[in-house]
Structure formats: structure tokens, C-alpha cells
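With one protein chain withheld, the remaining protein chains of the complex are depicted in position.
Naming follows writing order (A, B and C), and every chain is counted from residue 1.
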């Protein structure tokens, strides 16, 4: 169940304002279960049980980490949940979230998603004044800042707001203290966060699909720079970015639309699925093709392929199957083992491709290794022509904002022409949608977009040393 | 990763005639990995290491049961593999295959798929002469028959042929003794078995997809009633059914085409995927519909839905997503938990269905519980009309030949009209393809078909007591 | 918790004649817990729950294998329990007892202790008539004989009696069928078996300490050759050896008194502890010594050392401590690692030994490796003289009757004089009690004794090929 690109985390929080729900941990379980695509390495839930924080977390999929017993033990009226993938530089059990600490102002739990540009610098300067760290994770630095700020600040929200002036980065964070949960979206809104409601419970989550899963209603996106608090009194917010311009100046990661988000989610008011179908249509207009059959690179290319087929009038079909049982423990290693892995993961429907001219539509291409194998398999089975159409522009820059491409740091598109890549991949032709075409497909979105991986414009800056790397 | 219908097992065997391959256990691993859809409850491999049989088997998915360490330890020149789901009446660790015994004529291992009609009667009569049994599994009865027959028979093949006259049922069996592997397909060919080759290795498997996965070539289907032996000398066969009429009189399970087999496999010479697309086309002709969008019940309805769309000219699209992370450990129980489970498993693409007239195509419908929930979800999100089209006839009879419907024994289609079922499920209209339409879609298949679940004609008989039940 | 010598198993069975006890599995747990010294490799319990046999068994100590949950699930009115150590030639999970089968006359479970001389020959001849075997364990052969005999015999007891004429060996066996439990002691009574009672429950166990642990009363030793049956009707017996001469002609293993049994047990009417103290006294008379301090080789030499001190008038003291935490997983390997292991297992009380003349009393000496290290440690810490006194004669022959010395098959006493061994071990003097002295110490025992390991007289014969070995 590995994914091509990797969002580094998914977060979910819930607060029952009437404190009557018996099943807060089950709701949280269903919530993070629905966000599983955002992180498969570990899962955790912390609940507030009358002021005592109870936590269960472990490496593994949500369904492996939790059973009825765990959930039964985690009763309470407020909860945070988390799914994650290790960020680079992090390791071990100690960075599994949610994390809890005890400080001046009581207990705080954190569940976060994203990346802090200046985490190392902040860590060092905190050490200079006597702080020490037990983990290598960013969130421990954030908690240290908040604990320090809290001493001189009236409220937890105030300490968080001050912390936001000290850090730069892309993030969505949830905090739980004894009487509230708090959600934070970074000032540019690079990472998503949404507010929902079910009965007397308010919820915060990375994506709306978590609300649909539990029958909750989506209220709205949290604004860029907003600090939103849920207590027994209900919902209130303070804004570190003017409320009126927050969305307009926002820069939501466009890769959420391309690949990261689940297609049934809505981001900043726009359907992710619709944007992908629209991108496929734009791709058909920008990069037409004379072919017998439109097929998707399973599964992430399906929506764009359907759009491409509809716009082009070419029949939509299946040519490739993805093995549902390819899991985390699969045997890899050598080059031939890698080809073997692709062969076990994707199989070709021979009768569907024999003597056909095929357009294969993928959501994105990074290194192209898997794509090269797939095209070669299609030819082996008698495809006459294989044309590749990609529903995003060439990826030329790494992401520093909490997304990692599972295919290494080499980005062929930075140094090679489209023709060269086409040849390497072994396609008869290769076309990418334009950045304009992609952006237009999300029409209706309230936010602007960060498209740094395509255009190199990093709105929240880059970590020390990274500028050199991107020259 | 539960499946709607359940083939009870998948088998794989390999014999290296030159005894030079270092990776017989890895090949077997890849083979059963590709047959995982035929059984998710346990996995096992036994290898012949210079006359010593080494075995590793355990409950779980292939990728959970085996790692590099296990496979490295299982070196040899011949191997059997197995994946399975518990048959009714079986339980516990002791029935995990492959099974090995030591008898008069040495060691024998067995890996089998299918069901023996008269297993209980045979078990009792063997007990009468002093045999005892440690498991509740059919294969222990077969091994007892073979061990007894072997005392008075020259060859293992002879003892197996005699055993085949004593049992009735639907089966594919692989045996390994010290110098050979042997494959057996039941006299009616109800269960599939294919022969393949790679380099100096001959292989037997339930489906051709296992050969594709390892880059082996499919040679042919094993004939109904054939006993095929692979030794250092190569391949040889004896026939319990005349070779010339075996295929013609054969009765391969038609549900392999409907649902059980992987779409990229070929059965008795016919592409499973093509037969499903063809069935979808037949369904479009037989049960047309005025609609805006054809969608599949994911994932098993996709091929038929593509055929339906192509034949009808209605646009193919997506309306439902299937959660890839819904695993074995999911939390169920009450009625509302059941609805919750369906909701977590399938999510609706709201923008795709709102105000649309939708045809949803499924491969088959048994109890219809999941379908009823799905249709209800589509209506919640604003679908104007929801029409259900099914790419197989109504299921009116249970299967005694090694397939179990995961949805209980109640078969609504036996007592209710199509109109009543349509109403229960909540669809605006309901249409099934005809049995003739379904059979025609497999045109080119060498075998005839068993369609007992649709027409109640059981070519290999039924177990004692079952006739009563089907009146 | 490894032991010097290894009894290969302990058995326990219970039948509640009124079927009212709620805690049959807990009683069985306590029973085998008290027999843990007879086998540390695996543990198991099978209960008869209204005719259904429920079993839990696994490798490990009793307290590791079972918890409240397992015991709660194992409710019933009759039970067998087992603790064991692998016999040579056995391996793997499949030989963990109790074992259950289904045969002509219903279910049978077995829990046995001991060794069958002609098991291999019987196994081969059963194969000749079509039987097959799934394990390498003796008990599967016994079950095959019983299943075959049962076809032509009225009762299970009759089938067992016939089986006893077919086998030769040293054994205690417990069987459970649907309406009874049956205990069997071999015709020479080589292995022990006792009958006890608590409330309405009758019990059978390897040693009386199991009855004391649960507050049950010891009734009597099962006679050599007795087949004792417990049903709802109570207790009844048949005898394969005349009841009057059974004890007189019996040959209970004398090593039970020397080392194997727990000191608080009674065997054939005699206290094991008292016999050990008596042996120590005899040793003091036969092998006196001029010394300051009598110490025990912990823990098995304590009783004899106390007897030696009392008889000799020399002060009893401690010189060596045994580490209670030396477990199964300890790290061994090379020669120096072996010395390290002894050093970690035994530590010397320096102030107690400095400048002292010490007599160290051990229950027995086989290879003497550990003893040599211990004597060397005592000298390192300043002991002036170290004299070794052994409470059994030199071990000159292997045991074929279910006991294995953990120190390999080399038996120095066969080829070397007492003086040579004394020198090798590094003692200032070495004395063994005489066989007569040892036998006299069990005065009051109802049975005679097998002392084959000392005198080479094997009353139940030896396995094929073994005679050669002992010339």
C-alpha cells in the first residue's frame, strides 16, 4: 500500500461540547482510518478523560494498531488522532504522534502535519538556554516554544500565536489541553485543515473525507493563519492573517489536487475529483492523441483518464490491473527484483491491449521508473503504440513543505527535455498538462496555490542550504 | 481485503528438471502471491531439499507469512505452495496447507483446492478399519486413501487414480513425493489447473496470472481427469477421462469468469477480462437504460461496466471509491456498525453523482445488503435515478464445489421476483444478464460450464442431505 | 532453569465424577505447574467440555503458556495436562502434548511420559498396512495401535491392554475419551504414577507434589501394569501384571530418588527428601572426610549435604549461591562462554570459604564440567581443601527409559577410575555412595528399583542397536 508521493501526515480532532458521546475514540478511529492515505507508518489517538490524557499509538496501519479493546479503554469527551509517515531525519518510536507533555499550564497533546523550515535553528537556540530534547522531531521544538511562551502569556492560544511568529513553514496542527482543542493552519494555508460538526461535536481534520466517513457535516475550511478553539462554549477563532485576505493570499499546495488528497474530499470549497477530471479534459485539449483506447495508470490516473476519454471521444478502457495485496513487507532489492516488484504490482490485460494504440494517463511522473516498466509490459503484450499523457506539469523542484516523493531526489525533468524523457520512458509520445491548465481545473477554489514543485517559487522560504541545491 | 465470493484455495507447484535454480521458493512465493485473491486466510510453501521436505506455513497473507529469511531457508528443486480460506467445518492451525505425511512409500505433500462430496462417508469407513484423523480437513482423508491404496499399487499415480474413483467432487490437487510433483484436475474439470514453463522448470497453478507474474509461459490447461507428472525426465500424463472428450464434456465453474478469477488470467483458452467486457455488452443489449453515466460497483464490476458503457454509448465514469485500507481486522458487529463498515469501505464522489441518472453495474448480487447501502449513499448525494445492472443471472442455488458466498446462505433470488429484489435494494430498475448471454460471452472456451448456482444442475452431485435443502 | 538431568515429561489428569467443579482447568494448571521440574519446553491442557475436546498448548513454561483467559475458556469436567522436554528424534510444534485424534470409537486425547523401545519398528509395520504419520513422536504410534486394536475390541481399556503387549518400554500414560480418563503405568513400574482425590474429583499425576499443591489427598501409587479408569461411576482397574506381585517385581527408576522427583513428593510410599538425607548419612559413613564445613552443590545436593553434616558432625554452611534468573535464553557457545555461564550461575561466598577445608556434596556427577569449574572457583577464593562427595554411584550407562542427561553422552565413569576423575575435576578427594547404600536409603519403598545407569541391567530391554553401544 505504498504511495508514489507521500503526504507526511493526517490529523483529526474532536470535542464533544455536551460531553455525552460514549464513542469519541471510535469516531476518531474512523476519522484517521479515512485519512490513512496520508500516512501508513504509524497511528495514534489521545483522549481527554476527565482531565487525564490517555494515549495509544504504535507503528502500523490504523486497523493494525487499534482493536475494540484499545478503543474501549480510550473513553473521554475530546480526542486527537494522527497517521504519519516518517519525515526525513526522524526515526524511531519516539516520534510517533500524538505527543503529550506536562508543562507550566498543564498537559498539552499535539498532532501535526507539515514541515518547519527553521526547526534546526530553533532547536539549537533553545538548547543555548538550557532546553533539552528527547526526540528528533519538529513537534518537540514547537512544544518547547509553546511551553516557554506560555510562562509569559495569558492563554495557550497566545503562546501558539507567538510560536507562529517564530517558525516558518507549512503546517496544520491540532493541540489538546485540559479544557479545549485548538486547530492551527499555517499563514499561507499551504497544508489543508477543515472544520466539521456532528450532533454536539465539533471536529477538525486534514480532509473532508474524514467527516463523510462518520456522517458529519463539513462546515468550512480553516483559514490560513487561523487559530481555532473548540471548548464547551463552542467555536471561536483568532487570526494571525487578516480574515478578509487570508484565502485570497493563500497558497494551498496544488499537489493535494494532483495526487495527495482522496478524490472524494473537497479542498477550499472545490471537489478534488472534479478538478482531476477537469485536468484530464484540459490535457486532452492541450495534448491530443490519435488512439484507440484511453487507459489510466492505476489507481491515481483514473479520474484524469476518464476526463481525457470524455473530452477526446476516445473509448475508455482498462489495460492494467493493480494487485491489491502488494503490502509493506514486499521483497525488493536488486534491479531485477525491482522489475519483479512492478510486475507483481501491475498486470496487463492482454486481450485489451493487443494491436491497440493506447493513451495511458497518469496523474504525475517523477522518476518514471515504474512508468517505463509498465510501457514495456504493454508493448510485450502487443500494444501497437503507447502514448503517455500526464495530468500535471514536469516536477522540477523538491518539496520542503511536508511532501516527499517516494522515488528518490533525482528529478529528471530538471535537466532533461520532454523528448529525452519520452525516449527514456519508451513512450511513442509524451505530453504534460500546462501549469495554467492545471490551475484552471480547480476553478472555484477559494485559495491560491503553491506550485513550487513545478515552478520553483517557494512562498514560505526554504531551509538553510536548500537554495544552493536548487540553483 | 475480504472478497464477496470466496474461492476456497489457490495452488502452485514447480519442479526444476535440471535442479539448478537457486530460487525455487521465491518463484513459489511470487506464484502464490499472484493467487492471493483465491485465499487470504493462510499461506504455505513446502520444498523438496534433496529428499527432505522443508515447510513454512501460517495463518495470514502471503506477504505476512513469508520474509526473506523464510524463503532463504526453503531451498530445493521442487516446491508446492498454497493459499486458502477455511472451508466450512474446518478450523484451526492444523488444516493450513501444504500438508505432509510419512507413509509406506515415503513422504508425500499435498496442496489442494476444491471440495469432496463424500469426504465424511469416506472418513467414517476409514475409521472402521482403524484409521484415525488429527484434523477435520478433506485432504487428510485423501492422504489416508492414497496411503492405503499405495500398499497394493505400483506407483503413486496409480494410487491417486484409484483414489479418484473413490471420491466425487470438484478439485485441483498437487502432490509432491521425493522424485516428482503430480497435478490432478477433477474428471469434470470443475476447478481450473494450468501448466506452465520457465527455463528448465515446469509449473502447475490455479490460474495463468501466476505464470505471468514470474515471466513463465503458459503451455495449456490440464485436462479434466488428467493426472500429470513432472520429474527430471519431463512431463507425462495418464487420463481417467478419455483425452479426446475431456474438454468437450468438461464443466468448468462459470463463476470463475463472473468473479473468482483474476481478470488477466485465461481459463480454458479464454480471457477472463474479455469475457467480462462481453458480458457487460450483452447486458447493455438485454437490459438497456436511459441514463447519464455508467459506473461500476468497485472493483469487481469495472470490466462489465466498461462493456456496458461501450455498447450503450453512455459515458463511463466513477461514482464510488473503494478504501484500499479496509482490512481483516475491521470493527463490525451491530447493524449500524455494518452500515458504518460499508460507509468506510465505499465513498461517494459527490460532484460526479449530483442530479445524474446513474446505471451501476455489478458482477453479481447475492444478498444485496452492500448494494442497498451503496444505492442509498448515491441518493443521499443527489443522484436523480439509480439503476442496477448485474453481469450474471440471479443466484438461486448454493455451491457445493469449493466456493462460498461470504454473504450467508440466504439467497433472496430463490423466493423473490426481480421486482421484489429491486424494491428491497432501493433501485429505480434492476436487470440481470441471461444465462445464455453470460455463456456466450466466454466464446472460445474449450470447456463447457457448470452453472449450478444459477440453474441448479449439479454435474458432480451434491453431498448427502443437500438435495432436500434445494427442493 | 535448565536441569542437570532431564525427566522427559510430567502428566496430570482429573475427572470430576459429579461434574460440578467450575475450575477443572485451573486445577490442571496448578497440577502441571507443580510438575514443571519434569519438563520446561512446552505445556498443554485438553478439557472435555460436554463431549467436545478443547485444547491449548504451546512451547514455553506453564506460566508463559497459560493466562486467566485461556483457563477461563477451558471449562469442562475432565482434563489432561502435560509438561515436556523434547525427546531425541522429536522436533517441532507437532509433538507438543496433549495430542488428540478422532477414530472409530470417538475422540481420544493422550498425555504421556517415557520411552518406547520398539517405536520405530512398530511405525514401519503400521506403514506397511497403509497407516501414515504426521509427526515423529512415539505417541502417534501408540494412537495408531489403539485405533487399530479398537476396531476389534469392545473397550478402550481392551485396546490399550493389547497395545501394551505390543510395545516395550518405560511409561506413564493418561488417555481421555468422551466418558472417562484412563491411566497406565508400564508393567515394570519404571515411571511413576499416583492416584489422588479432592472432593468429587479423582486425579492421576506423575508425582504427589501435584496433589499437595491443590490440597488433594494422595490415595496410592498406580501399580506397575495397572490400567486404571475413572468415570462418573468412580475408579476401577484391570491389571496386566498380577496385582499381588506388581509392586514386588516392580523396578521404579532409582534416579527419581536421586534427582528427578521433587523432594516433597512421595514415590511408592517413600519420602524423596528423607531418602536423600538418608543417602547423605550413608555417604558420610562410607566416605568420611576431615573438614571444617559441609556445603551443598546448589540446589540438588542440599538434602544429602544436610544428612552428611548431621551424620559427620561437621558444620553445615553455604559456600555457593545459585542465580535464580539464569533462564532458557542465556548466551552460550564457546568454551570461555561456558565458563562464563557457570560463573554467572554460581557465585562463591568468599568469606565463608577462605582458609577452610570444605566438603561439597552433590547428588550425582555425570561429565563433571560444572563441578570442575565450581571447585576451581572455591580454590580461587582461598579454600584450603575441597573434597567432593557424591550421593549416588558413578553413572556408567545411558538411560533408554525416558531420562536424558543434559551433559552429553560421554560418561567418564565408564572408562576412568575414581582417582582419574578426582584429578580431572580438581578435588582433593572424591567419594561416591555405594549402590547398596543408595538403595537402602529408600527403605520402605514398595517397589524394587531400576538402577541401569549404575549397573547396566536394563529390565525392559534396550532399543535395537543399543546393546552394541554398551559393550
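A few comments on the model shown:
Here, a residue touches a chain if its C-beta (ideal position, glycine included) is under 8 Å from a C-beta of that chain, and two chains touch if they have at least 3 such contacts.
Small disclaimer: the values here were computed from a predicted structure and weren't measured.
Shown chains touched by the hidden chain across the complete assembly: A, C. Which of C:249, C:286 or C:310 touches the hidden chain is settled by the complete complex: it is C:310.
Within the set C:58, C:321 or C:464, the residue that contacts the chain not displayed is C:321. As for the chain not pictured, it touches chain A at residues 99-104, 108, 127-134, 143-144, 147-151.
Residue-level contact of chain C with the missing chain is found at 1, 26, 29-30, 33-34, 36-37, 40, 61-64, 67-68, 71, 209, 212-213, 215, 262-264, 271, 273-274, 277, 299, 302-303, 306, 309-310, 315-318, 321, 323-331, 340, 343-344, 347-352.
Note that in this section only the chains that are shown with their structure count from here on.
Taking each chain's centre as the average of its CA atoms, chain B and chain C sit 51 Å apart.
Rounded to whole angstrom units, the spacing between the C-alpha centres of chain A and chain C is 63.
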